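Yeah, one chain of the complex is gone here, protein chain that is, but the others are all in their spots.
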Amino acid sequence: MAEYDLVVLGGTIATASDTFQADIGVRDGRIVALAERLDGGAETIDATGRLVLPGGIEGHCHIEQESSSGIMSADDYYTGSVSAAFGGNSCFVPFAAQHKGMGVTETLDLYDSRAAPKSVIDYSYHLIISDPSEAVLAELPKAFARGVTSFKVFMTYDLMRLGDGQLLDILSVAKAHGALTMVHAENNDIIKWTSKRLLEGGYTAPRYHAISHPALAEEEAINRVISLAKFVDAPLFVVHVSTPEGAELVRRARQAGARIFAETCPQYLFLTREDLDRPGMEGAKFMCSPPVRDAATQDALWRHVEAGTFASVSSDHAPYRFDETGKLMGGPNAAFKQIANGMPGIAMRLPLLFSEGVVKGRISLNQFVALSSTNAAKTFGLSPKKGTIAIGADADIAIWDPNETRTVSLADQHDAMDYTPFEGMRVTGWPRTVLSRGRPVVLEGELKAAAGSGAFVARGTVDLS
Amino acid sequence: MAEYDLVVLGGTIATASDTFQADIGVRDGRIVALAERLDGGAETIDATGRLVLPGGIEGHCHIEQESSSGIMSADDYYTGSVSAAFGGNSCFVPFAAQHKGMGVTETLDLYDSRAAPKSVIDYSYHLIISDPSEAVLAELPKAFARGVTSFKVFMTYDLMRLGDGQLLDILSVAKAHGALTMVHAENNDIIKWTSKRLLEGGYTAPRYHAISHPALAEEEAINRVISLAKFVDAPLFVVHVSTPEGAELVRRARQAGARIFAETCPQYLFLTREDLDRPGMEGAKFMCSPPVRDAATQDALWRHVEAGTFASVSSDHAPYRFDETGKLMGGPNAAFKQIANGMPGIAMRLPLLFSEGVVKGRISLNQFVALSSTNAAKTFGLSPKKGTIAIGADADIAIWDPNETRTVSLADQHDAMDYTPFEGMRVTGWPRTVLSRGRPVVLEGELKAAAGSGAFVARGTVDLS
Amino acid sequence: MAEYDLVVLGGTIATASDTFQADIGVRDGRIVALAERLDGGAETIDATGRLVLPGGIEGHCHIEQESSSGIMSADDYYTGSVSAAFGGNSCFVPFAAQHKGMGVTETLDLYDSRAAPKSVIDYSYHLIISDPSEAVLAELPKAFARGVTSFKVFMTYDLMRLGDGQLLDILSVAKAHGALTMVHAENNDIIKWTSKRLLEGGYTAPRYHAISHPALAEEEAINRVISLAKFVDAPLFVVHVSTPEGAELVRRARQAGARIFAETCPQYLFLTREDLDRPGMEGAKFMCSPPVRDAATQDALWRHVEAGTFASVSSDHAPYRFDETGKLMGGPNAAFKQIANGMPGIAMRLPLLFSEGVVKGRISLNQFVALSSTNAAKTFGLSPKKGTIAIGADADIAIWDPNETRTVSLADQHDAMDYTPFEGMRVTGWPRTVLSRGRPVVLEGELKAAAGSGAFVARGTVDLS
Partner (left out) sequence: MAEYDLVVLGGTIATASDTFQADIGVRDGRIVALAERLDGGAETIDATGRLVLPGGIEGHCHIEQESSSGIMSADDYYTGSVSAAFGGNSCFVPFAAQHKGMGVTETLDLYDSRAAPKSVIDYSYHLIISDPSEAVLAELPKAFARGVTSFKVFMTYDLMRLGDGQLLDILSVAKAHGALTMVHAENNDIIKWTSKRLLEGGYTAPRYHAISHPALAEEEAINRVISLAKFVDAPLFVVHVSTPEGAELVRRARQAGARIFAETCPQYLFLTREDLDRPGMEGAKFMCSPPVRDAATQDALWRHVEAGTFASVSSDHAPYRFDETGKLMGGPNAAFKQIANGMPGIAMRLPLLFSEGVVKGRISLNQFVALSSTNAAKTFGLSPKKGTIAIGADADIAIWDPNETRTVSLADQHDAMDYTPFEGMRVTGWPRTVLSRGRPVVLEGELKAAAGSGAFVARGTVDLS
């Protein structure tokens, strides 16, 4: 009998701190040996000349989720997980959205029914809370008991937003249970007040979406929610930071001893307002909230990526097709308020970050691992099972060809979308193979895993040291 | 016929920039001559050895005003103006409070009926807006037309507070008419959330008032309202800043080009939490919002006073007697939420600032004039009639004995109160005489003016250069 | 006999805090009356429709001064003072430069012999100290006794620069006598190290001068000298600040309670590197130290001007003709190190600041007065005799036509130069008449004063509140 179910041979392994050459021995889905030379694999994968990295963990994506206005994302747990896997991810944590009137268990059961039969990689959920009634707050411990240890709350969107008092409620309940609160931080009133005036003035094109979500709206909200988190001494994770001022607030709070974490997203590093300004409805493809900004913002955000302000770079994959099921649901000339927010990117997050980060010398390979996998694992309670290559960890592994050069195309996304906002960009470095608990999900660019082969991962309390 | 109705002889005059010896010639209530030697006064006042300053302008005081919970301030326009005059002021700008359901003209008419028959010094109002309905917004130009060119809004107090969108409405209307928006900035939800928990826990003593109004609540709100003002490029005046972080936000916004102004108050410079912590209900005398803080905060606020962060030091005179008409309205053991907020100080603002500021060498005499009078005149549209000693200006003059030393006592307040929070402090420098448009209101410590001798001052648009 | 030697009629007077209409009565060179209407002037000047301002005080100019390399400035005390007067100044404070080996009294006597017979406006000196030997330090009280209460020291230029220990010596001696230390702050080693490499590489054109004086060199030196001043708690005045980072250091130090003051100059507000980059030796006309920077720097410095970071805007008039007596002394192809640093501007400082500051709405008329005159008077111990229009002050008055529009030309400079760096700029607002102690120096654009009619002003200890 073979000592290992699988041996990955000859690759260059990188963790968040180290880079070394070793073979990896996998048994029962876990890494059980690392050595200069391992024999005895029932199966082997030759990784010579390749980088062997912890599989990516996608911490921010919208999969088979209804928006508050009722529109369903284009990707379900099958296409979403397949796209994630082709993009170098072996695990993801989409949202389970509690809409008004829904209970906690009801919500989680619903998402289990969506994910379990379809996902090809492991998954958990962040529980969106839009209605923190007494009843819902009382039911939250059931979420913790199931291993759902992070919440997401919104400071904007009329049907989702919580007031400051509700944020304090959530933050303090989360803290009491070792859970993490994630927040979409934009000032709702600034957005509404501005949108009203823009629409009244006939400014309806996609580009006015960005004008109605000014940088000030994000900065104000980030400052406010950090104040609330500091007041109750609770950990906080600010999603999709799009402004250097917002990043700076996060950094300063952490320097002052608060446990404040944040991510940014590829759209803020790789796209700008010029994309949104494309003629006609074309700009709708580049609409997201907060909106893409400008080149100076990109530079400043990169500097925060380099300096360690952000725990992760996440995709905020929010797939709405450029047709009447998605972006154009409000018609071919819909005003920006009738156009679904969000864009796809779950397959491009890591190739873009690798190419522009590692290959261009902005970040080290170890930083790439931290930003793409390890920090998410620690922040979201997936550690030590996920997020690294170490003895005892799940064999969630991405094998990259660091030299492969590609032009971004829709075909490479493997999602249910009809466009990619990154179309035509050139990247160097590509994930060829992704293993989930030792099983090949993607092997040299071929899908190998069956729908439903991924499993729910019960998460622990957060490690926010 | 005498050339001057009055000549003030031999004093040392100070303005916000200059100090010089001169006689002052007054005719028809205005300063018409300044000279080394003036003859020909029908009346004379000998100011030899005295400081001759622009009369103080009190920009923040609550006179004959019902609070949102219905409690009437102890001082009416007679006692309030008399106390102000004894404290070196020749003009004040109390609030005209629009409570829910009241119209703008209705509100101003009401306050005219209160002030006109009683005030011994000139006055105007800041119009408090608690209900910016369409109808009220439409009526605002009538306020401007009457010369009421400043609003006050609240971010806290359930019956007064405006949401961020309403703040944007007010800021943009005010800006369009050259008017100024003043704001009480504290985060309402932090205060309510904390108060609820404190009261549930049985923490009802006055000292818990301060705990329910943490520094973070002020800092957050100041940051937010500055963001809103910057967004619509409107001028803003932040009242009663009690934290150095709040002051720093004001300073930084102004450095960045925004027209953001602020005041602090004697309670934050001269009192601390130890006063509030006095046993029993005694602490209620020192309750105000935002609350008094600590010694380190005092030091830091003084540094902001010295460095020019604050336009004014105002009293926030909010007189509630220490009896069942005021502080003890909720009973002798009322929880802090049932105790009226605010303390008197209109007569002590200037002696305290002079003694601790000028005499102790922290600020120059010219800075004292700016902080006590000139800046308020400019900020609130009273300039050039008020706020300085210059040709053409109203003869609003305070004559100080810079050497007189006093121990603060209730008797010297001349208000309708039964306590002063500054009781027993020692001050050097005292206003002996106050002229309003050349008429003696207080002459060598004696009241000379009749009720109703003060007049309403129509104000212009604000000078915020 | 007339009551007044002179009455200035009907003008709009502005001080650093006030603006008002009044006549001014002058007797024995001093302002003795301000009134709505003054009769009885032996002479009168009609200022109807004009601005009547305190005469400008030029606090930074090089007049009849040998540079450390021995080159004499083009302007002597006659042409220099005439040019200053045409530019709206009634007083100036050039440098008296102690070069190595010279004594204090010797230096001051030398400059008295230069100024007394020639100056048409009042003057004092800042004493440059390049050699703070024991003997020189011991002689300094004689400077104070003569009314020279400010020093200038250099952190760069091999023949002038002092080490940090010497700076501590000067700062502490100055402080002990109520005197002020002024400093040219650039890091000498950065400049030398870079210049050497540039010259070795053949980069000799004027534009490389700016590259050898990077912004970092100024920022470092300002930070260092502020540290030294804070260490001995001495007041400090940083001359010709050319970087917003430098200005910010000054502002932060003052906010922290240190008495740190600064000026900027027209070249940093109105010229840029593009001027220096002009072809051939043309760029030499725009060489000064620190060098002119770029448009973003200009904007940021203006914001500091507006927000009150700078006490003054001074000219740093350093006139070297564009011929072999000045800029081209090293020959027509001299390397930048052989080209004299500095440019003229004493006549343009105020028209430029008025036009771009007041007329364009960046600063108020009162700020203009403060920046051009009042603050210099206070900072340099000329107050209360100079720097304002008030009873008892010297009748040093500039009468401006606020509407006159001019194109800057050499002819309007009235100096000994053969170029002006501001040639061709359009300005609105022009000083028509300048009075010095009541005497017309320039009257409606005509020179009226004789050489030597200006007088040395003994200065007091500095007012740095």
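Per-chain numbering from 1; labels A, B and C assigned in written order.
One rule holds in what follows: a contact is a pair of C-beta atoms (placed from the backbone, for glycine too) under 8 Å apart; a residue touches a chain by one contact, two chains touch by 3 or more.
Just so you know, these numbers come straight off a predicted model, no measurement behind them.
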| item | value |
| --- | --- |
| Chains in view that touch the one left out, judged over the entire complex | A, C |
| From C:74, C:190 or C:328, residue that would touch the chain that is not displayed | C:190 |
| Residue of C:66, C:109, C:164 or C:299 in touch with the missing chain, whole complex considered | C:164 |
| From C:44, C:204, C:223 or C:338, residue that would touch the chain that is not displayed | C:223 |
| Missing-chain contacts mapped onto chain C | 163-165, 167-169, 187-190, 192-193, 214, 216-217, 219-220, 223-224, 227-228, 230-231 |
| Touching residues on chain A - with respect to the absent chain | 13, 15-22, 25, 32-36, 251, 254-257, 303-304, 306-309, 361, 363-364, 366-367, 370, 374, 384, 388, 390-393, 463, 465 |
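Following the convention adopted for this analysis, only the chains that are shown with their structure count from here on.
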| item | value |
| --- | --- |
| Category of the chain touch graph - line, ring, star, complete, other | line |
| Most contacted chain pair (by C-beta pair count) | B-C |
| Copy pair chain B, chain C: interface residue numbering same or different (half cut) | same |
| Inter-centroid spacing, chain C versus chain A (mean Cα positions, whole Å) | 58 |
| Whole-Å gap between the CA centroids of chain A and chain B | 52 |
| Where chain B and chain C are represented by their mean Cα positions, the distance between them in whole Å | 40 |
| Multi-partner residues of chain B (each touching 2 or more other chains) | none |
